[in-house]
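Rest of the complex left out; these chains stay put.
Lettered A and B in written order, each chain numbered from 1.
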Amino acid sequence: MAQINMAQALNRALRDAMTDDPNVVVFGEDVGPYGGVFTVTDGLTAQFGEDRCFDSPLAESGIVGTAVGMAMYGMRPVVEMQFDAFAYPAFEQITSHVAKMRNRTRGKVALPMVIRIPYGGGIGGVEHHGDSSEAYYTHTPGLTVVTPGTTADAYSLLRAAIESPDPVIFMEPKSRYWTRADLQLPARTDPMNRAVVRRTGQDVTLISYGSTVQTCMETADAAKEEGWDVEVIDLRSLAPLDEDTVCASVRKTGRAVVVHESSVFSGYGAEVVATVTEKCFHWLEAPVLRVGGFDVPYPPKDLEEHQLPHPDRILDTIARLQWEDQ
Amino acid sequence: MKSIEASPELMLPGRKPIQLVDENGSAVGDLPDERVLRSLHRGMVLGRRFNRQATALTKQGRLAVYPSSVGQEACEVGATLALEDNDWLFPTYRDTVAVVTRGVPAAETLTLLRGNWHSGYDPYEHRVAPLCTPLSTNGPHAVGLAHAARLRGDSLAVLVFMGDGATSEGDAHEAFNFAAVFNAPVVFFIQNNQWAISVPLAKQSKAPTLAHKAIGYGMPGHHVDGNDAAAVYTVVSEALARARAGHGPSIVEGLTYRVDPHTNSDDTNRYRDPSDAEPWRASDPIIRFNRLLGVDESAYAEEADRMMAELRAEMNKDAHVDPDELFEHVYAEPTPRLRTQRAALRAELAADRGEA
């Protein structure tokens, strides 16, 4: 088994997809010879040539819009937004075209394309380099939104996203790019639209995705000492949400906390709470709570430790789940 | 001959709009052949009738809204007929006449404006993208399709329509620049009808002409009399040929005028004097061609009557859309949640029908 990190797994996924399907093309800002600011596209131009992996002018709306046209012609473009906040210029193309093309043409025009967005904080970046923007996309019908929480999923989900007949927003937890795992690639994990139980437990379910899956696993370890047997779910797919897996767990444990980096207010966690509450109301011992970023713009480096969910804060929240009722 | 890269001033449009047929219908330059002139004339006559018919349909409640291109038919038809079979057309909401000229059935073209679905035709059948409403967003799409074709080694060119107002949007700029940098086979046809709803060109741009934008991207810009179908056809044909031959994109600005209101629900009296339109009515592209060819609209009256009768018949049919369709095309397969929602709506409708 080789030790590889998430950035390498993503790179390998692109490489394998490009090898398997000549319609897969990669482009964006600095993804060519440079290999991307996070090295995810490293070596692709050298291996596949300038026609398959290339730099574009610096304009995100242009990048996404161009990808739309290429997908209309039968290609499978995979584009990179350099950082989360730099996908915002492409918001109109994403919401008004990428998400809607199949529907507006009554199924005639499919857009099999992937928009890769490194997201989240924890890397000491300056402003606009730490946003968690997933909720903007999950609220947009027509988009599939996925994010890997593990290195193995990074490979597998990206392959699946590229193979999907629908456009996929692929959120990459940038603080986990360098997380290493023992992994023999190629290897596929579960289907793209399925959540996965990463750790089983009886007392409470932590529901998370992307960068905070690992945080929840650490929390589960720590929780043992407090006497809580914690189950951890990695959603993997945010839209659609795998309600069955989530609800099966919560019905078992009766308690749940949703954990993500993003600001809590009107964030994706609210959907998880609302769905779980609706579907599992009679099984709930306590309200489903959320742990996420404060409702503030993503803070500067020196303050980000406070913004990001950490095991202590999650444990404190678990402690609020009406245990005294039992 | 100087290469255009070595002599950037060759990218600038000429001092005056290119004209081949003047207001009196006299040839003032090299005309396309007779066969082409006749199809331009025919297309414009049918296009005008289509415009009138569609506006009438709004009054009869058979169309929700119609943005007419009356007065702009030389642009709509001239640019579109310049396309070869393999080429693609990326229209805006105003370019239904272009779409019909390309061969899309009239009723299918109007689906969006009728309100039964968003887009009514199969884009692959006639190589026509859906009518595009968010301004200038079709620009990057056109570039992408053109670039994909070039990468595949397919010989084709892409024609994309934009309004004068749309050139102000960031996406127009990004499309121009991507096309130039990628050397993509695209022709940007800016249909300058001098109004963006109520906003006149002078409040939209201070450029000498919109074609002067081209040099800022390193491509040629042409300024054409947009009421002269022969000039539009010729200049767009050359630009498309250049693109197909691998020499890159261009901008062609057709100078015309929006004679009708923005849409049927607009009232021009709120922002412009009726006299503003007078000079443009006088330079009507159809009258010009009547004079040039010595035949008038009646030459195509029968064909037009037939086409309009067919269109009316289509539009008078009830266009029932199955509510299930709400859920069918969002993804390749409806998600579990969409299936649940579909079931809920079906149950609701069944209950309404008293079936529950």
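The rule is short, and it goes like this: a contact is a pair of C-beta atoms (placed from the backbone, for glycine too) under 8 Å apart; a residue touches a chain by one contact, two chains touch by 3 or more.
Since the structure is predicted, the reported quantities are computational estimates derived from the model, not experimental observations.
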For the full structure file, work out the chain stoichiometry and give it in label form.
A x2, B x2
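Going forward, only the chains that are shown with their structure count from here on.
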Tell me, which parts of chain A touch chain B in their complex?
25, 51, 56-57, 59, 61-62, 64-75, 77, 89, 92-93, 96-97, 100-110, 141-142, 144, 164-166, 193, 240-241, 243
Which residues of chain B touch chain A once you look at their complex with the stated criterion?
117-119, 122-124, 129-130, 134, 137, 139-149, 151-152, 170-171, 174-175, 177-178, 181-182, 325, 328-332, 335-337
